[in-house]
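Can you read through this structure? Questions will come right after.
A single protein chain has been omitted; all remaining protein chains appear in their positions.
Note that the chains are named A and B in the order they appear, and that numbering of residues resets to 1 at the start of each chain.
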Amino acid sequence: MTDRQLITLRVNGEPYELVIEPRRTLADTLRQDLGLTGTHLGCEHGICGACTVLVDGAPARACLMFAVQAEDRDIRTVESLADGDELSDLQRAFSAHHALQCGFCTPGFLMLAEGFLAERPEATREEIRELVSSNLCRCTGYQPIVDAVEDCARRRQASRREHDRAACGEAERSGHAAGA
Amino acid sequence: MSAHTTESRHAPAGRYVGASVPRREDPRLLTGRGRFVDDIRIPGLLHAQFVRSRVASGVVTSIDLSAVLDVPGVVAAYTAADLDVIGITAVLDRPRTQFVPTEMPILARDRVRFAGEPLAIVIAEDPYAAEDGVEAAAVTYQVHTPVTSAEQALEPGAPLVHDEAADNVLLDVSMFATEGIDEVFAEAPCVVRVRTRTGRQNAVPLETRGAVADWDDRDAQLVVRTCTQVPHQVRTVMARSLRLDERAVRVITPDMGGGFGQKCVVGREEIAVAAAALRLRRPVKWIEDRKDALTASFLAREQRYDARAAFDRDGRILALDADIVCDMGAYSCYPFTAAVEPLMASAEMPGVYRVPAYRVRGRAVTTNKAPSAPYRGVSRPQYVMVMERLFERAARELKVDAVELRRRNLITEFPYSGVNNITYDAGSYLDSLNLCEQVLKDEGWYDLKAAAAAGGRHVGIGYSCFNERTGYGSGAFAQRKMSVVPGFDMTEARMDTTGSVTITTGTLSHGQSHETTLAQIAADELKLDISKIKIVQGDTDRVIYGWGTFASRSVVVGGSAVRLAAVKLAEKLRMLAAGLLDTTPDDVELDDGRVRRRDDPGRGLGYAELADIAYLKAHLVPKDLEPGLSVTATFDVFTDGTFGNATHGAVVELHKGTGRVEILRYVCVEDCGVAINPMVVEGQCRGGIAQGIAGALFEQVTYDEQGEPSATGFLDYKVPTASEIPDVAIHHLETPSALTESGAKGVGEGGTIGAPAAVLNAVNDALAPTGVELNDTPITPETVQRALEQAS
Partner (left out) sequence: MKPAAFTYHRARDVAGAIRLLAELGDEAKIIAGGQSLVAMMNYRLARPAHLVDIGRIGGLDHLRGDGSTLRIGALTTHHAVEVATDAWLGRGFTLLRDAMAWVGHLPIRTRGTVGGSLAHADATAEWCLLAVLLDAEIVASGPRGTRTIAAGDFFHGFYTTALAADEMITEVVFPRPAPHSALLEFAERRGDFAIVSAAVDLDVDEHRAGRAVRGGRVALGGVAPVPVRVPEAEAVLAEGGQAGPDLFRRCAAAAAAAIDPPGDGNGSADYRRALTQTLIEDACAKAVSR
């Protein structure tokens, strides 16, 4: 074993201090040093996507990043999605569409979709399919995953419109009030 | 058309079967709280990796591990000589003229038989140091010429992979040879021949193999957590190998990231890990990396067929003759042996067609490649491909529409006793074909094909018709002359004092949703809310016995055992309640968590009340009953099982400039009898079809002359992505099984079985104007491009 280094990480909003070898990948650090085993390893060469996490909000392969590189970055893993036992809308969509069987690929797909939808909330089905092709799943045939991400996107759009309409109405009402 | 996604419905207690009950395994898997083998942490855990052979064939002249032990973090390193464990020998109940048993040592001793074979195990404080250690090993070899193809293996004078297997043949069996078949061929007006090769594939569960082994002094037991589809079989082999009593080994399967057959055999690495843990008296973990998973685990599917079929003038098939050679790689897998592929093909090849005369020769050949294990569908994807190509060829010769030709030959009267000594229970062979064709017509694909052809495009439509034997029991496996005969399943159902029920199953879900579907079956029998039922699997100390999950057996065999146990438990509840309610068991009934008098439904006892008496107030238990509420049941199949069936239809377009095969439409009409959970059934179909398409168009491991495999990663082993796998439209037919009480048939493999044939036929349909015919898989863009270019 070689020299270790003190690093600080911020994962799911929690700060951590660790003394680790610099060669430890972010994935191994999350899994082995922080006990966040939701992030999986399926290939360790960037293709399967089971290790996908969010780095400053953007989906990234945790197997292709050393933990030392992740210092001062905001790391989010699958463990951050649910609120206690309350699943997130994306997680619920995965379950409703049977977008997981063995579930090994699932955390990666969830984080991939979470990061993507934040940037491209209006994505088309074709764009979603292309996104889903970033990761491998051996069980589902992908269609349910595409369905789930699309469904979640549409629901979010609808609730945003709802929210905008409400805000609009609010603004109008307060406008009237100001005018009166 | 039927909806593609099945809305989850809540079913009232008593009516779960048939409903798309939301999966009970989902919440933990969605939140990262699943527990896979690599997630297990034990204080003091050590990590193992293997020194593997760099050569495909040869003799190890020296292994020097002294430098390994000097690597910081390395704790130990062992060779075969250090561990002294017994190897794995899988046998069949057949004479040596038919089958040659061979041993797979846990670590290679002197001979190495494929590149990647484990030679030594290195144990270190962390996985990084373990790999540092592996690098420090010094091994020298006397290199032999490897055998890298079945052809080469069968050549006279070829080098021998196992000295005991002269000719490199591990199995040579002619299961059927109808008398007079040669005359039938000689006299038939139409004889067609198809020769096919299929590529060597890897099942690629996304979670690689792995194990954590730990000796427990208090229980005097080795506890091995490993991702296996067959925990009891791993226990048997491990105990033998380590010379322990079987009770001294406990095999536990945590959550498992897929298996597809690769994990239904006993691997050598987990035994080496256990042996190391035993020696060190410390917990040791091994997680296979992807490179090893692709090069040194179990592969499958590399087969050659030379098949002929004879037809009469009306297009009725008269005879089928097939010579099947399966390249099984370096070793026989336990318990199925290297015979698994040729025997499966030989036994089932006539499939859904009325074949009056049948001759088959099946051979398993050994080569210097990573060994083979069953992979989802086992041989059926291949022989269905061959059968469907034979029908397409014959249709061309006879100038009949290929769908019509199939219609004339499909089995329509059930039960049907085939030339292959199998009795098929009822299925919807003809209806599924008709519906599939109708769907593609109604959707306008035939019109599109015609228009495309007029415009110089290459669009083709292809079908495959097949059945899938599910519910292999001891009967079927004994017929194959296995000496370790899988088949039955055992369940224990136990109610606790709160009225909730724990049910064990010998099957092992790793994506198939048994925690949900088996609970649905039990909940209906027990008239109990599903939340009160917990399915327990994958622990040899908690599950009495079982054969795991493979061959689409779980719902048929395991599900039936669960149902029987639930029925028994219900009976026991009724007897107990009857005594306490002053009536007879026949005069009480189960209703939503209580047992009540039929004549006075207001009088009844809740399950918790009954359980309270059964355990805590045993003195109140009626005299002829035992206290407690636990029962066991077993289920086995001695008949030929039950056959699911399906027709697949694929529409493809070939792109001239690149040779790309684009799947424009994929329709699956499936019949698995009564679907316990339609959502899960559709999931099995879609996932299976994706794997079938993968085999048809993308995946293959080849070996060069030195026996080096072509793929060490997913860059070269091309598992298709969401952009290559099309959406699949699924239509359901329902022919209930008479074998199972629920009417369910298995559905685990069908998708994979049907897809290669449908895709291959569609490609050939698109190629028809060119006169080129492709029969080998995977079909690469390059071969398609060349075919199209030749024609133009």
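Basically, contacts are C-beta pairs under 8 Å (C-beta built on N, C-alpha and C of every residue); 3 or more make two chains touch, one makes a residue touch a chain.
Values in this document were obtained by computation on a predicted structure and should not be read as measured data.
*Asks:* Give the residue, chosen from B:178, B:702 or B:770, that touches the chain omitted from the document.
*Replies:* Result: among the candidates, B:702 touches the missing chain.
*Asks:* Decide which residue listed in A:61, A:76, A:97 or A:138 touches the omitted chain of the complex.
*Replies:* That would be A:61, which touches the missing chain.
*Asks:* Of B:152, B:412, B:706 or B:785, which one is in contact with the hidden chain?
*Replies:* Answer from the full complex: B:785 touches the omitted chain.
*Asks:* Could you tell me which of B:117, B:172, B:289 or B:327 touches the chain that is not displayed?
*Replies:* B:289
*Asks:* Which residues does chain B use to touch the chain missing from this display?
*Replies:* Chain B touches the missing chain through residues 127-128, 131-132, 135, 289-291, 656-660, 698, 702, 710, 712-713, 715-716, 718, 720-724, 780-782, 785-786, 789.
*Asks:* Which chain A residues touch the hidden chain?
*Replies:* Output for chain A: 1-3, 5, 21-23, 25, 28, 44-46, 49, 52, 55, 58-61, 63-66, 68-69, 112, 115-116, 119, 130-131, 133-135.
FYI, only the chains that are shown with their structure count from here on.
*Asks:* At what distance in angstrom does the C-alpha mean of chain B lie from that of chain A?
*Replies:* Spacing between the chain centres: roughly 32 Å.
*Asks:* Using the touch definition up top, name the residues of chain A that touch chain B in the complex.
*Replies:* Within the complex, chain A touches chain B at residues 1-2, 21, 23-24, 28, 31-32, 35-45, 47-48, 50, 77-79, 81-82, 85, 87, 91, 94-98, 100-107, 110, 129-130, 132-147.
*Asks:* Using the touch rule from the top, collect the residues of chain B that touch chain A in their complex.
*Replies:* 4-8, 22-23, 25-27, 29-36, 38-39, 41, 72-73, 125-129, 204-208, 255-258, 260, 287, 289-290, 510-513, 679-680, 682-683, 686-691, 713-715, 719, 721-725, 727-728, 751
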